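One structure is given below, represented as structure tokens, and several questions about it will come after.
Note that one protein chain is taken out, while the other chains of the complex remain in position.
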Amino acid sequence: MEAFDFIEMKVPAKEEYVGVVRLSISGIANRMGFTYEDIEDLKVAISEAVTNAVTHAYEANEEGEVTIGFGIYESRLEVMVADHGGSFNLSEVKNGIGPYENNESIENLREGGFGLFLMQALMDKVEIKNDSGVIVLMTKYIDEIGVGFDDDHVSTTK
Amino acid sequence: MEAFDFIEMKVPAKEEYVGVVRLSISGIANRMGFTYEDIEDLKVAISEAVTNAVTHAYEANEEGEVTIGFGIYESRLEVMVADHGGSFNLSEVKNGIGPYENNESIENLREGGFGLFLMQALMDKVEIKNDSGVIVLMTKYIDEIGVGFDDDHVSTTK
Amino acid sequence: MNLDINVTENSEKYLVHLSGEIDAYTSQKLKDTLLPLTKKKGYTLVVDLEQVNYMDSTGLGVFISVLKATKEAESSMTLINLKERVRKLFKITGLDQIININLDERGVND
Partner (left out) sequence: MNLDINVTENSEKYLVHLSGEIDAYTSQKLKDTLLPLTKKKGYTLVVDLEQVNYMDSTGLGVFISVLKATKEAESSMTLINLKERVRKLFKITGLDQIININLDERGVND
């Protein structure tokens, strides 16, 4: 199996915590060696997914949690956002998911206006599953150029 | 029971993720209305606890996880750092914990040099439990002055 | 993560300086501040985004609402000094076609 690190966050389904998740993703993406532009894309895409989850919980009149999982691979970042608490079963989530289709079952999500559109525009791959709660799985690849996990720089001049 | 929000993070017990947790705590503390100085104190204290947990896992030759729990109260932030994976049982953790005593069982933790000292100097309260893994519970109160959860500012001049 | 909003009125013009991030948390306050400023016929609402270092679809939603309100009240809205990142969002969504964005305007602080 391909090696990866996994980071999980659970935050209350409240708007005030979207920015906290955004700071976390910017740290993770920075560590992975994403470019400035890609980090900004990731911040928007993940904020959109978390905002959707928060709105969903709000409309359902729930005091829920949003769970965000970050799968950190050498070449890519996979982000999962689920609007019902509980840990991810990665393989289950990934098997059950298909590409986004414009059908009624995600009407709710589309209320976010341009949210889903931005996710798809800014990430390399977006998959959405609407079952018990909505799960969004997004992938962004690290650009080939200038990538490196070791981002310390030592320069020496004499 | 006193109302609070809870945020949980799980990161691999690796040094490269200490900075990610630090960014998250700075977001949480910013949202809560902590001052710049207090936010910087929190960043150091939480980094120390996570660094200890990472060192602990490394010495035990484990590929473990560090779990960080943030209890967000109106007047204070409680941070729990545990160096074995698994979710926190809040009441269990809080009941089983006592003040830090200088005894052999935490020799491991004190190897961090000034880490524990800084935690104690920068937080209002630090409690450590060494059972199956080490759990650090830290509290910092929000200064009375200039506090507000609603940190949007609107100013109008004509 | 926060958003500061500063409003100045000057000869049939409201100048709004924004500083910070526009997201789900801060956009409600922004909308509540901007909408009342669209009500005077003939007025222009100028929103300076130079200090906005983050925006997502919730910000787009606010500006769409405000645009609609200006049409109703026969006032107008112009966005100025957009950072490249913020401009990108208006561009890829096509909203730069219906929202008046002035990239060159500078020095309107007076």
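A, B and C label the chains in the order they appear, each numbered from 1.
In this text, a contact is a pair of C-beta atoms (placed from the backbone, for glycine too) under 8 Å apart; a residue touches a chain by one contact, two chains touch by 3 or more.
Predicted, not measured: the structure shown is a model, and the values here were computed from it.
K.L.:
Which visible chains touch the chain that is not shown?
P.N.:
It touches the following shown chains in the full complex: A, B.
K.L.:
May I ask which residue of A:Lys10, A:Arg31 or A:His56 touches the chain that does not appear here?
P.N.:
Candidates A:Lys10, A:Arg31 or A:His56; residue touching the omitted chain: A:Arg31.
K.L.:
Check the options B:Val18, B:Met32, B:Ala57 or B:Ile135 and report the residue that touches the missing chain.
P.N.:
The single option touching the absent chain is B:Val18.
K.L.:
Given the contact definition stated above, which residue among B:Lys10, B:Lys43 or B:Lys129 touches the chain not shown here?
P.N.:
B:Lys43
K.L.:
Tell me where the left-out chain touches subunit A, residue by residue.
P.N.:
27, 30-31, 151-158
K.L.:
Contacts of subunit B with the missing chain: which residues?
P.N.:
15-16, 18-20, 22-23, 40, 43-44, 47-48, 50-51, 54-55, 112-115, 117-118, 121
FYI, only the chains that are shown with their structure count from here on.
K.L.:
With chains as vertices and touches as edges, which is it: line, ring, star, complete or other?
P.N.:
Topology of the interface graph: complete, with all chain pairs in contact.
K.L.:
What's the distance between the Cα centroids of subunit A and subunit C, rounded to whole Å?
P.N.:
Distance between chain centres: 27 Å.
K.L.:
By the touch rule stated above, which residues of subunit A touch at least two different other chains?
P.N.:
16, 19-20, 22-23
K.L.:
Of all residues in subunit C, which are in touch with two or more distinct other chains?
P.N.:
Those would be 1.
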